[in-house]
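Missing here is one protein chain; the remaining ones are kept as they sit in the complex.
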Amino acid sequence: MVGVVVAIIWMKDLIAVVMLLGIYGLLTASFFMAMDAVDVAFTEASVGAGISTLLLLVAIAKTKRKEHPSRHKPLLALLVVVITGGLLIYGTYDMPIFGMADAPAHTHVAQRYIEDSYDEIGIPNIVTSVLSSYRGFDTFGEVVVIFTAGLGIIGLLSTVNGTGTRKKLPTINDSIEDQHIVLRIVGKILIPFILLFALYVQFHGEYGPGGGFQAGVIFGAGIILYAMLFGMDIARRVISQSLIQLIAAFGVLLYGAVGVVSFLNGGTFLDYNVLLENPVAGQHLGILLIELGVGMTVASVIIIIFFNFAGRKGPQQISDDLGA
Amino acid sequence: MNLSLETLLQLSIALPFFAVIAIVATGRKPNLREGVSIGTGLLLFYCVVMLYNGLKQGADIQVQWLEIIPGLGINFRIEPLGMLFALIASFLWIITTVYAIGYMRKHNEVKQTRFYSFFAIAISAVMGVAFAADLFTLFIFYEVLTLSTYPLVTHAGTDKAKAGGRVYLGILLSTSILFFLMAIISTWMVAGSLAFTAGGVFAGDVNLVLAGAILMLFVFGIGKAAIMPFHRWLPAAMVAPTPVSALLHAVAVVKAGVFSIMKVCVFIFGIDLLAILPSTQFLLYLAGITVLLSSLIAMRQDNLKARLAYSTISQLGYITIGALLATSAGVIGGSMHIAMHAFGKITLFFCAGAILVTAGKSKISEMQGLGWQMPVTMIAFFIASLSIIGVPPGGGTWSKWFLLMGTMETQQWALMVILMISSLLNIAYLLPIPLRGFFPKDSIDRSAITVNEAPLPSLMALSLTTVACVVLFVYPQPLYELVQAILNTPGVANGQ
Amino acid sequence: MAHLPILQVILPLLAAPLCLFLKRPKLVWLFACVVTALTFTISVLLVQQVTSTGVISYELGGWAPPWGIEYRIDALNAFVIMVVSGLSAVVLLAARTSLENELSSNRQTYFYALYLLSLTGMLGILATGDAFNVFVFLEISSLSAYALIAMGKDRRALWASYQYLIMGTIGATFILIGIGLMYQMTGTLNMQDLAERLPEVAQTRTVFVSFAFVVVGVCLKLALFPLHLWLPNAYAYAPSIVTAMLAATSTKVAIYLLIRFTFTVFGLSFSFTTLPLNILFLVLGLLGVFVASTSAIYQQNVKHIFAYSSIAQVGYMIVGISVGTAAGLSASLMHIFNHALMKGALFLALAGVMYRLGNVQLKSFQGLGRQMPLTMAAIVVGGLSLIGVPLTVGFISKWYLVVAMIENGWWPVAILILFGSLLAIIYLWRVVEVAYFRAPNKDNESVKEAPLGILIPTWILVLANVYFGVDTRINVQIAQMAAENLFGVAP
Partner (left out) sequence: MLIGHYNYWVVVALMMLGFYIIIAHGNLIKKLVGLTIFQTSVFIFYISVAKVDGGSAPILADGITQYSNPLPHVLILTAIVVGIATTALGLAIIVRINEAYDSIEEEFIQQQDNLS
């Protein structure tokens, strides 16, 4: 892993950098797997190796490919970095031994999650229990972060102007659209499966690894694939931009609504126990609903991000427009 | 009118302030505008006189406006020293306004509405300083005074005026914030109170070194008293129009400074404590040096206003010495000198302004023989000079007498010598001006000169203040009684 | 009533997605105003509740801490919540008019939604009693702030926003590292629980490092000298409303975090006896005051002047904290309140200038004293407050700050603080002199007074500056109560 990162430092070709970053992401994911963190590995694989690579590629396509060999300020940077690193190394000396079962991290709060979560929540995946119930509010925050990013990106990149006239939006994908018929056919077959898989992940999260977030990412990726293969215009016709925004908003609201209903029912915010008469069943319902909210928001924000990036004129098109 | 004394007190502070609205509203009609100014001045003086009567009958007049933090607020209370200051300022405001009408019109000054407005605000601030019941209130009005006079100093709007204004504002604000405020906060920390109290607020066993340090902070912080090395603002402020120099820089602003020092000495430290503080001695000598040095500098000035400015610095030193002497005679002398110097110096400035607008001369070397052209002005100048020097028939005689008594009582022989030398220097730099005005070095043809005096309002004003100088010599009794009353407040005098 | 702690966070949170359903900018603005006003009302109720009944704990998800996330409101955060929500509400009032000239109408809906989210993030940080939850809401407020800044008209806004994003994310990641280390040593994330368990391991190097990372991370957000480089441009080129909001609130939240971590989580004895934090803070705070004030003197863009002044004011707050006494802390807390009021007023007034002139370069201010009397008067009063002139709020905090220094025997520091005020006079004076003592130039001879939409909110804040400078019951008492609570003195 360290090697990959060092390579990233030396590379000037940004595309190669991004590819290496993708590899780095996959390595990290497999490392997480080895550390028994299956959920995290799943997420890192889809985010680190998937979405972020994709986004970086799109962004590079819209900007510049080469890094300018500029004068760096390695000395100052090294100094800061060495101080930070040194401090951290210094800090490791009093840490509990790696993997030790009786480290404080494992014996206090986490203990209860492992021992009682099944009785209290009723689902075997402890990570999901903690994520959506014990620390459900963090997850709510996480959804809001995603939503915020989505809004920010629309605010920055949205090309739809107030008058509502839409011209044909130039995309980077026209070439693929025109040339690769094979890809399109394969894609046509693949996409429904991707979407199905996403739904599976969505509703299976309680038992195995997975959940709303991963499902949302996969679902979003499916739609993006569709857009890349069939062109932005068609994709936009299928899924309207403002509709997606509303779905994203709705996801957040759904999550919030669960919380509000739970305190209207006499509990506290996000207290699923009071949703139904049987607390465990209540937890179940609550988790199901909020995961749905997460999935909706994540999927639609990812689509929004992609559409907005792709809808932006690249430098190439700008100069073309000027020439014409 | 049957207003309570408390109402009158508040009126005397608020009146000039609200007059601003009327002044601005009538800005397009100069006669009406000046009418408002003078009318307010008369009303204000009436209020102050009523208050004076109340005070004489022994009324305790106090008002609280605000309380910001417990023990910290805006409070007013009238005592004789403040009364004295208020009387002088409010009376001279009327006179100066009259004078200004002539001066400003003759001189074709711009933005006269702004001038009269800020003039009124300044007087409001002076009243606040005079009647303040605690250091905090005093400080606020002190700062208002600084800020409201800035537009007056830079009235001309030229680069030179702005440069002068910057020095003015810079020194006054920085000393007041760095030292004065610091001293106030320290007093608050040490004594727990900021109220002016007869006999001082510091309890018996106060750390003398600490209190001495606080006293130094006060003396330096009150930059308006122009103790060296913080005197530079005064000459810098001389770029202002003459009425401003007259009222503000000879009377209101500098007097607010020495008044504050007097207040601090008598009512924060108390003269008993003051007498034993280690830093008093040092400050006394500093004031003495200020007196002497600025007199010497004054001699070298050819510009009349600059000479008067340095003379003011020197005279302020007298008052500061009086305050710091920590004896009855010193306090009496210093307080009386506030009044005496006010009338004397304002007359001198009025004359300088009259010479400027009428003869167009600002340099002393050009004023030879001017006496025959402007006889009234020059005679007034002569009498006022006598008062500043401290010889009959000028009122200054009395105050300087008490000050000398004070130095003798405390056996400050060096100071006594300094005061006397300085008086000699006063003669040297003031008297030649009127004398040469009448008896120039080169004989001139008197018949060729026609009498051409300053505008009538200005002339009236300066004659009036000259008369006042003489009256104060002949009939100083009311003034003395008022000043004596400061010491009669229980706890002030140490049984002398 | 029992749900107030959570309501004040989720109200703006849920309102943000609803904005997208409303679509029309004017409607969205009205809606957002109502929401922020409600939030402010809730915060006032919270303050009342806290002052009368003490600490409020709210268990999210029905799980008792430390297993679930806890919202924990005491006098300290109730106070800051009130400041933040109140200022956000007032600033938002001016948004509609100010945005007319600064943002195209199709983006305004997103603007309001992001504004609400930013508020949500800040309130979430303030209310929570859980260390990791802090991180999550920190990111909500930061991401929305980056986006809001990038919406500025000037292209430099983009660059400023990017720099802020990099610095802010580094800061947040540092905090994340710190929290991770803490968790590793104690096994808990709840602040109260952390405070109980940290002393056992206080001597370990790991805890020391975690503290260092948290402090550095927070100071990055705080723009404490020398970590302030991102701030001036971010303030200068963001839309005026965003500047006003950020200046009035976001650094306050960071200060709160610093206080929370040093005083509550790590504890007084650890922060101030084990580590030389007081000296470090004192030096950095004072340096911040002087370097930033001096820089402010040389700026040509008025927003830059006030941005540097904000860095200087943060310096004062840090100095107050560094004393390590209840008096010093309460002075800092008061300054949080007061600085929010004055900077809010100043930047809103600048929004008015921006609206009429399209820029806020110092040289464009010529003669504005005559052309825009009310706006300039607002700047003057706000500036007086900034200097610390009596009868304005600025005086109150300076007073308590200096008193706290003297109580502790730090005379030179007290003098330096007063000296800092002098620098403030100089940079303000430059503005005043140009506005009042120069004739208008050709371009702004026809400039009119700022529109009421901006003027009214500005003057609400200006009057608040004066009101709270005179009637100090609210700000002083709550601040003192909060400080005393942190020091364990019975209120």
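Order as written gives the chain letters A, B and C; numbering starts at 1 within each chain.
Definition applied: contacts are C-beta pairs under 8 Å (C-beta built on N, C-alpha and C of every residue); 3 or more make two chains touch, one makes a residue touch a chain.
It should be emphasised that the depicted structure is a prediction, and the values quoted were computed from it without experimental measurement.
Student: Based on the whole assembly, the unshown chain contacts which displayed chains?
Tutor: By the stated touch criterion, the chain not on view contacts A, C.
Student: Check the options A:60, A:191, A:257 or A:285 and report the residue that touches the missing chain.
Tutor: A:60
Student: For the chain left out of this view, which of C:57, C:173, C:274 or C:477 touches it?
Tutor: Once the missing chain is taken into account, the touching residue is C:173.
Student: If the missing chain were put back, which residues of subunit A would it touch?
Tutor: Contacting residues on subunit A, toward the hidden partner: 1-2, 5-6, 8-9, 14, 17-18, 21, 24-25, 28, 31-32, 35-40, 43-44, 47-48, 51-52, 55-56, 58-60, 62-64, 67-68, 70-74, 76-78, 80-82, 84-85, 88-89, 92-93, 95, 97-101, 103, 105-106, 109-110, 113-114, 117-118, 124-127, 129-131, 135, 138-139, 141-142, 145-146, 148-149, 152-153, 156-157, 207-209, 213, 298, 305, 308-309, 312-313, 315, 318.
Student: Just checking the interface: what residues of subunit C touch the absent partner chain?
Tutor: Those residues of subunit C that touch the unshown chain are 132, 135-136, 139, 143, 146-147, 150, 155-156, 158-159, 161-162, 165-166, 169-170, 173, 176-177, 180, 183-184, 189.
Here, only the chains that are shown with their structure count from here on.
Student: Just give me the whole-number Å value for how far the CA centre of subunit A lies from that of subunit C.
Tutor: Averaging C-alpha atoms per chain gives centres 31 Å apart.
Student: Measuring centre to centre with CA averages, how many angstrom lie between subunit A and subunit B?
Tutor: 75
Student: If I count partner chains per residue in subunit C, which residues reach a count of at least 2?
Tutor: none
Student: What positions in subunit B touch 2 or more of the other chains?
Tutor: none
Student: Could you pull out which subunit B residues touch subunit C in their complex?
Tutor: Going by the criterion above, the answer is residues 66, 68-69, 72, 136, 139-140, 143, 154, 157, 162, 169, 173-174, 177-178, 181-182, 185-186, 188-189.
Student: Would you pull the subunit C residues touching subunit B in the complex into a rising list?
Tutor: 389-391, 396, 399, 402-403, 406-407, 414-415, 418-419, 421-422, 425, 429, 433, 437, 469-472, 476
Student: Can you list the residues on subunit A that touch subunit C in the complex?
Tutor: 87-88, 90-96, 103-110, 112-113, 133-138, 141-142, 144-145, 147-149, 151-156, 158, 160-162, 245-246, 248-250, 252-253, 256, 259-260, 262-263, 267-274
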